[in-house]
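For this view, one protein chain was removed and the others were kept in their places.
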Amino acid sequence: MDFDFGSLLAFIIFGVTIGVVYGIVALGISLIYSGLDIVHFAHGEIYMFGAFLGLVLSQQIGIPYPGAMIGAMILAALLGMFIERVFYRRLTRSGGGYTVSGMGMIICGFGMSVALMNVAFLIWGADAEPFPVDFGIEPLEINDISIPPSYLLTAVVSLCLMGILNYFLRYTKIGLAVRAVAHNKDIAFLMGINVPLFISLIFGLACALAAAAGVLVGPMQSVQVEMGYLMLMKAFAAAVVGGFGSLPGALIGGILVGIFENLGAAYISASHKDIYAFLLLILVLMYRPAGLFGIVAKVKA
Amino acid sequence: MLNIKEVHSGYGKLKILRGINLNVPQGGVVALLGGNGTGKSTLLKTISGLVPVMEGSIEFDGQIISGKKPHEIVRSGLVQVTQSKEAYPAMTVEENLMLGAYTRSDSSVVRADLERVYEFFPVLRQRRKVLSGTLSGGEVQMLVIGRGLMAKPKMLMLDEPSAALAPKVVLEIFSNIYKISQTGVTILIVEQNVRMALLLAQYAYIIRDGVIMIEGSAEDLINDPSVKDSFLGGTVANTKKSLNS
Partner (left out) sequence: MRNWTKFLAGLAAGGFVLSATAALADEIRVGITMRMVSENGQKYGQMVMDEIGLINEAGGINGHQIKATLMNDECKSDKGVANANKLIFQEKVHLLIGSTCSSVSLPIVDVTAKAQVPQIIPHSTNSQITQKGSAWVFRVPVSGRFYAGVNAKYVGENIGKKIAYICAADAASQNDCDAMQAQMKSQHGADPAYVAQVQEKEVDFRTHMQKIKSAGVDGIMVAALAETMSRALIQSYEAGIGTDVRRIGSSSASNAPVPKISGDAVKGVFYAAAYSNADTRPIAKLFNQMVKDRYGIHAPDHDFSQAYDLIRIVEIALNNSDLKLTNSSLAADRTAIRDAIANVKNYQGLASGPISFCAAATPQCRDGNKTPVLIAYKKGGEAFETEVLARVNMPEDFGL
């Protein structure tokens, strides 16, 4: 394959557009990790549920696409909070992370992943469902690269969501409290913060982000019960590459994974595209075990 | 103000406190003294609600608070100043202080109180946009005290404000605590630095192995030779260093 600068640029742009989606799912995984001290292995299924909810809202109920996305985010947040309250709470209450119950939590996450997949299977079946959305606008043409409106929309919406989240966390009182809970629950308690409520809030927020990713990707890749697994793996890689617990890290990690796998597919071999994310993961773990933006290990009470 | 009656508590099956009785009068300064591992931190956590009460009761400002959630206890005006290492290092000084005012909804008064804290600790004003992880030990101690004040407490509980600080800084911190008590805030101070604590407090309790060994007015205790003995539980060096300073 001969090299030209135009297509290199195109591959990087495509990498970024899918990378920001990995980024928002990774952001959720990172948030949950900071807030609950657990790696949430059912997050891919929340993403899948989000995609199906968006599909139902827009195709069957007829809500316009932006409304369907917001609706899916709200429903997924409620679903997430329900799961956290009913199933995870009793495990996280006795400590997460590297404790014995933290191990139980990981297993519980895997179980939830299988359970959610089967629930989705019973509701929507195993077939892939089309999610046609008319994005309307003409592709953006830069030299001979044309960027379709759906890719642009994906990137813009993802970045907006991250911007909103960043503003929320940095400049609002609730956001400040979320960060406090994420960093150290005991001190947060002493600040008068209702920590259990905030843990639910964090979980809901993370699930809403995953649902947004599902609704964004659905129109391009169709919606299917098994779609969550691959996204979880990519987002997990993004979160680790960026540094677990770091929010800007999740975004940068996602974009790096996106670019890395697209360049790998373009210039090395496309038949094993999914391994590039893990190759990057291994490289980062070898040379920077805390990830690119990893913060110092959390102080545990 | 704070009344602790026959309190037993601990972690899971491990009982640490075995029948603590302690009383802090309104507007007073009371010291709780003891070495490492004597149960004084557990007592603070029990009062704050982080560690559940197994037996006995805790009453604050006329209400039973034992059994309440930590955030509810904070809202009733009893605020614990955490140890200095427990600031949020990834947040700025001002964010830390604002977090202290989390329970309050009177935002205009909060701004005024922030100014008051800055007047109290001018160094915090200079460094208000800086991540608190980069502050010096003394500055962080001022920050956590200021953060406690932001909650507009009726009573402050301070957890070892002199820990790991240079003697000169300790003096500055204690003079600030004295000024706070003069504004009418009731204070319970937990310390290993016996001399400084007894200078500040009117009344003191000495805890060891989860029970109160000795109690009395600060004047009595400061002259009591057995006080020194009760610190032989492994913190001699600390105490000696403090006493020499």
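We just call them A and B in the order they show up, numbering each chain from 1.
The rule we apply is simple: a residue touches a chain if its C-beta (ideal position, glycine included) is under 8 Å from a C-beta of that chain, and two chains touch if they have at least 3 such contacts.
For clarity, every value in this text was computed on a predicted model and none was experimentally measured.
In the full complex, the chain left out of view touches A. Of the listed residues A:L27, A:C108, A:V195 or A:A266, the one in contact with the hidden chain in the full complex is A:A266.
In the complete assembly, the contact with the undisplayed chain comes from A:P148, out of A:G67, A:G104 or A:P148.
Where chain A meets the omitted chain, the residues involved are 1, 6-7, 10-11, 14, 18, 118, 121-123, 125-130, 132, 139, 144-146, 148, 150-151, 220-222, 224, 227, 230, 262, 265-266, 269-274.
Convention: only the chains that are shown with their structure count from here on.
Rounded to a whole number, the gap between the C-alpha centres of chain A and chain B is 41 angstrom.
Across the complex, chain B meets chain A through its residues 48-50, 69-71, 74-75, 79-80, 82, 85-86, 88-91, 95, 98-100, 102-103, 147, 151. By the touch rule above, chain A contacts chain B in their complex via residues 173, 176-177, 179-180, 183-184, 186-187, 189-195, 295-296, 299, 301.
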